[in-house]
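As you look at this complex, bear in mind that one protein chain is not there, while each of the others sits in place.
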Amino acid sequence: MDSPLLPHGVKRCSTWAFFFWTLPWLALLAWGGLSAFLCLWKGLNQTNMSNVFAFALWIVFDLAVIALGAGAFFTGFLTYIMGQKELKNIIKPAVIIGFICYSGAMAMLGIDIGQPIRGWFIFWHANIHSMLVEVSFCITCYLMVLAIEFIPIILENRKLEEIKELRIFGHSLHEIMAVFAATGTFLSFFHQGSLGGMFGVMYARPFAAREGFYIWPWTFFLFVLSAIACGPCFTILCTKLTEFFSRKKLVPDSAIQLLAKISAWLLSLYMVLKIADYLGWMYGIIPRSGLTFESFFREGPYGVYLVVCEIIVCGILPAIILMVPKGRQNQGWLIIACLLNCTGIVLNRFLFIVVTLAIPVMPFDRFWGYLPTWQEWGIGFAVIGYGFLLFSAAYRYLPIFPKERELNPITE
Amino acid sequence: MKKGNDHGKHKYGMVIDIDKCTGCGTCMVACAAENNVSVRADQSDKERTITWMRLYKISNGKEFPHTEVSYFPRPCMHCDHHPPCVSVCVATATKLDFNTGIVSQIYTRCIGCRYCQAACPYGARYFNWWDAFPQDKGMDRYLTPEVSPRMRGVVEKCTFCHHRLMRAKTLAYAEDRRELEEGEYVTACTEACPAQAITFGDLNNPEHEVSKLIKHPFTFRLLERIGTEPKVYYHSSRDWVRKLGDNFLPGEYTPVVNKTWAEEEWSTKPGRDEF
Amino acid sequence: MTPFSFEWQWNIEYMIFFGLLYIALGIIGIGIIVTVIRTGLQALGFMRERHF
Partner (left out) sequence: MKLTRRNFIAAVIGGVAGIQATPLPWKLTDDVAIWTQNWPWVPVPPTGEFAEVSSVCNLCPGGCGIAVKKVDERAIKIEGRTDYPVNPGGICPVGMGGLQLLYDESLRFTGPMKRAGLRGAGQFTEISWGEAFDIVAGRISTLRKKGMPEAIAAVDGNPEGTTVSALIKRLMRAMGSPNYVRPPSITDTYRMGNLLMQGTLSPMAYDLENSDYVLSFGAGLLEGWGAPGRVMNAWGMWHDGNPSKRKTRIVQVESRASNTASKADMWVAPRPGTDGALALGLAHVIIKSGQYDARFVAEHSSGFDDWRSLEGTTHTGFKRLVLEKYSPEQVAKITGVNPKTIVSLAKGFASAKAPVAVYGKGKDSLNGSLYEFMAVQSLNALVGSINRSGGVLLPDPIPLSNLPILKVDAIASEGLKKPRLDQAGTMRYPFTDSLINNFTDAINNSPKSPVDTLLVFSANPFFTLPDGGGFKNALEKIPFIVSFSPYRDETANMADLILPDCTYLEKINDTVWPTGLQYPLYGLSKPVVEPLYNTRNTGDVVIELSRAIGESVGAGFPWENFEEALQARAKGLFDAGGGLVSYDSDAPAWQRKTAGKGPKPGYKSFDEMWEEMQSGGMWYRPVSSPKSWKGLFNTPSGKFEFSSKLIAQAIEDYSNKISKKAALKNMSLAAIDDEACMAHYEAPKAGADSSAYPLRMLPYEMMNLASGWIPSPPFLYKTIFENQLLKDKSFAAVNPKTAAKYNLKEGELVAVKSPVGELQVRINLFEGAMPGIVYLPLGFGHTAYDEFLKGKGVNPNNIVQAGQDPISGYPVWWNTPVKLVKV
């Protein structure tokens, strides 16, 4: 039915099969749509957020998704600026994943704020001392960059390519992509950092507070580093997932291995710095506030095990697997390592958001628990549904894997 | 400890005497009535209900019959040094006024991102989770025109009854005075406290009672070590109360040596007899 | 956010922050404009279309 739209020389499933594949994701989107409507119409009382958990599930989702989407800018940086030609084979899915993550995050933020209609006050009445302003500016700009990076990929669609002007426009954009990639790198660096800075600057919350360099607390740099360490892994995971569902090899191993290797080095570096950060925090900031490391984990479900998980299971372990060539060359280990790496980063964001807020600072205040409502889950899952939908549509209609034809010659 | 802002003319602050505080909650009610704070059917949901001034109940944790309870009335601390909420606000909706020391909140500018709530360790900021006022019950008839009611989706907080400062200034200007006398401007909670536990005034003015009270060894602030420099001070003769004002590592807290009235001798005992 | 709007302050932090922002926006904008112009030129045949 939609065969004229499919890329040349590749095999795609039937329209019906594709339709049924989209159903669960559409269902997620519908759930999210209903949730979003309720939250916008009736207000945020639809959630279980509170004055204690001012940030909750959505912000965890946002931060996680933005960290995971860092593959886009970092791969772009490596491809266009560092000249790693091998990565051209994976840059397009990386860009699409990035676009999905950032646009999804922006949509969630739009619902998360109490007065979405006034959202633009961030720009108009900007308080440049706020890390969140830096984040908002950079994310918005970077989303534009991602859109620009996404355009030539869309224009490669068979039907669209037939239109001369669009084709030329796509090609012209592609030519100066290095400029956008550089801008994107700059913007990403700052917003990934600022996301970390957001928590590090909360100096009155000893669990999150960090000292640092000029206006940026250490978390600024740690967040950048952790994002570029896990972004490529997430890109790998997404391609592997696509390969799994399409039952085809789509990206040459060389590209995957290169990304995995880079990720390994970055993750290792991150782990060293993160452990140093933890130590510095445990022996510096915490005792200065009159607290001990253990005092943070006395009540509720958030225990020291979270930190152990973050550092050892989801940090050092994947770093070792990815670092050892035999480890990353084994498909199973590679996927496990990538999964652990991504989990570790999400856990890190979770600690900074939920655990920071759950732990009272005043000694006489109590510990509060929080469980999201179905409306909160709905919006979170809608982003996942949206991601699957957009990525599978892109895979179906756009030639996003340049080596697909080469790796899967159609034998008829 | 870093110095707070001293370049402004006035620095309004309060001292709350915990010995006098009876835990009656009049300050909370006065605050809510003065500032058009919303009321909802279920207010036991302390995570969501709005209480600019909030009482925290504390206990010395001792076994019966040595148990004591006490209360920390907690308004906004109006932090004097780099208020955690001000620097994080994305839309410049909250500001520290250097001329009064008051941390303000512009409701019509707040976008409701709640970053300030996350940053405030005192829990002094409240988000409007609901549209506040029941329309059909006639309860909007007691709202004061001096304070604008808030819409859903914005953060609100104690303003040290800023409108009372405006009112006092207007009256003073009408009498051709540029400066306020002590007591001309006090917050609603200060005025309402039936035990006169709250003293309010200009910390920059050495003549004001508050400036004298904050020098007392029994006077302390909440979470002083974090360095927010709150302008709300507490005063208690009981060591266990003072100790709960901040986090201390074992052995860090040094009791204030004081003369207990029960025994005419200097000791570090709390200001209450043990029986 | 501009020197004409409410929150602007004439201090170095504002200059750096917004300077960088406008540079980034400028690059993006100029990039787009350049591409559009080049597309037009190529489509109208003033410039040779390049192929990869």
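Letters are used for the chains, namely A, B and C, taken in the order the chains are written, and counting of residues starts over at 1 for each.
The rule is simple: contacts are C-beta pairs under 8 Å (C-beta built on N, C-alpha and C of every residue); 3 or more make two chains touch, one makes a residue touch a chain.
Note that the structure is predicted; figures quoted are calculated from it, not measured.
Student: Kindly name the visible chains that come into contact with the excluded chain.
Tutor: Visible chains that the missing one touches: A, B.
Student: If you put the missing chain back, which residues of chain B would it touch?
Tutor: Per the touch rule, chain B residues meeting the hidden chain are 17, 19-26, 28-30, 32-34, 36, 39, 41-46, 49-51, 55, 57, 59, 61-65, 67-70, 108, 131-133, 135-145, 148-153, 191-197, 218, 237, 258-262, 271-273, 275.
Student: Provide the residue numbers of chain A that touch the chain removed from this figure.
Tutor: 115, 117-118, 120-121
Criterion: only the chains that are shown with their structure count from here on.
Student: Can you work out the whole-Å distance between the CA centroids of chain A and chain B?
Tutor: 40
Student: Between chain B and chain C, what's the gap in Å when you average each chain's C-alpha atoms?
Tutor: The mean C-alpha positions of chain B and chain C differ by 48 Å.
Student: Among the residues of chain A, which are close enough to touch at least two other chains?
Tutor: Those would be 124-127, 129.
Student: Mind pulling the chain B residues that touch 2 or more other chains?
Tutor: As it turns out, chain B has residues touching two or more other chains at 92.
Student: For the complex, which residues does chain A have touching chain B?
Tutor: Chain A reaches chain B through residues 43-45, 49-55, 112-116, 118-119, 121-122, 124-127, 129-133, 136, 198, 201-206, 287-292, 295, 356-357, 361-365, 368.
Student: State the interface residues of chain C toward chain A in the complex, per the touch definition above.
Tutor: 1, 5-7, 13-14, 17-18, 21, 24-25, 27-28, 31-32, 34-36, 38-39, 42-43, 49-52
Student: Using the touch definition from the top, list the residues of chain B that touch chain A in their complex.
Tutor: 45, 47-48, 56, 58, 72, 82, 84, 87-93, 109-115, 117-123, 125-131, 151-155, 222-223, 225-228, 244-249, 252
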